[in-house]
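Excluded from the complex is one protein chain; the other protein chains are retained at their positions.
Let's turn to chain A:
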Amino acid sequence: MTALQLDPVLVTRARELAARAARPVVDLARTHTTVSVERAVLRLAGLTGTDPVTGDGAATDRVPWVNRVVDAVRDQVGLEAGVALPVWHALASGAAPSLQALAERVGAGTARFTVPTGADAERARAAARAAVAAGLARIDANRARREELVATHGDPPRRPWIYLIVATGDIHEDIPQARAAARAGADVIAVIRSTGQSLLDYVPEGATRTGYAGTYATQENFRLMRAALDEVSAELGRYVRLTNYASGLCMPEIAVLAGLERLDMMLNDAMYGILFRDINPRRTFVDQRFSRMVHARAGIIINTGEDNYLTTADAVDEAHTVTVSQLLNETLAKEAGLPDWQLGLGHAFEIDPDRKESFRLELAHAMLARSLFPDAPLKWMPPTKHMTGDVFRGYLLDGFFNLAGALTGQGILLVGMMTEAVVTPWLSDRDLALRNVRYVLDAAGGLTEDFAPPPGGFIDRRADTVLREAVGLLEKIADHPEGLIQAIADGTFGITRRPADGGKGLDGVVALAPDAYNPALELLEQETARA
């Protein structure tokens, strides 16, 4: 693999600053919980389904039992000790024969919760640990099953893996499209979510057919799509991976569902929800740490969302913000136990094509990411901002994007559509886009071997400049008293200010008491410590 010779002192400094800037975030995450983290604990312990008396009509409008139970615990005793102690104390005291039955008592309004102490607390902890361990065992079994299927069917024959999005809103329409895409060469299928799901404070239930510009992420939709891709993997002799989105207010729960249903990659950025969805920063940082620990355990490759910065800011002027975000995502991911091979750090081909030397600048930025994170499967995102509806020019631009991906050894290539910003992709758009990728990879895939930008040349100098700017910004962030949290409040990132007490979901954040207990975190942290 070709790499630029980056200034090693600068690289070390960048990582030290990123770790320092992130430290207050880690401290925050360790001392707080959220309603979604607590719901994720109940999901790991096997609680599913919805309260039938809530919502009107569609099953997807009903309130999940995990929400009902967490809300009831919160109303009665608060969440400062977590949900596990009061719930398993109620079970151990004979309030109900099972977790599911206890949820129904909550529905009927007859469940009473208290926070146990002494021997009662020890008994509740042991029972909770055993219940959650069963869920983690299922996640472990899925990870082993994936490894087995990859060994049987094989990985894609080359890098980058070809990543294609399916998004009809109807899971039963998505499945044939995903199968067709896999047969046409896609290695990774991403089912994009319904607009606004990230702002729902619950995970809808069941197989869904009514999403808007995307399909709801539900456990049943995950299961149906994974089963369909398993069939097509066997047919093709190549393990086809499935991706969804662990972002928004239910990040921890969706990570758990992904682990339980053997999804292979998840979008999971540390800051995306804060900056682009106005989700409260504390909520996001607590949720992302838990979700990443689950992803680490499940062997899921996370994809970060740096491409988003470049859709709102100039891709040359703000190139260093991508590098900064990659470094922050890396340090937070490692703290949560994710090794390099699970870090699909994002970046994108978004420089204005009318700018002189735009392609050389793209190569410089892509090489910088490649050289800074040599062991991470970088996710390379196609042009969107400068796709104008001129589909012919768009097809050429996508060709150059593919060429940059091949030349710079990217790990995951999201296939660009010439009809970006025109329509949601048609069958023929996907086919033409995959032909474009195949042509470029077949014709020039090996060029990475010959492509070695000379030291001191345009690409080398540009990469060095961006890295220096990134270190400059990291210094500013790390110097804030509350590091990243205060920097985000001040608008250091992008053009939005996100105060620590603003945004959606803050009321779901709870400071932990000294006696707090989260069996999932306990079991996952043991794992991290071993790794």
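In this section, a residue touches a chain if its C-beta (ideal position, glycine included) is under 8 Å from a C-beta of that chain, and two chains touch if they have at least 3 such contacts; residues count from 1.
Everything that follows uses one rule, which is that contacts and distances are computed from a predicted model.
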Per UniProt record, name of the chain withheld from view ["Putative effector of murein hydrolase", "ABC-2 type transport system ATP-binding protein", "Heme/copper-type cytochrome/quinol oxidase, subunit 2" or "Beta-lysine 5,6-aminomutase beta subunit"]: "Beta-lysine 5,6-aminomutase beta subunit"
Candidates A:Trp65, A:Tyr216, A:Tyr245 or A:Phe276 - the one touching the absent chain: A:Phe276
Touch with the omitted chain, as defined above, among A:Gly196, A:Pro374 or A:Gly472: A:Gly196
Of A:Ser93, A:Thr312, A:Thr465 or A:Thr492, the residue in touch with the unshown chain: A:Thr312
Contact set of chain A toward the excluded chain (per top definition): 180, 183-184, 195-196, 199, 275-278, 308, 311-312, 384, 420-421, 426-428, 431-432, 494-496, 504
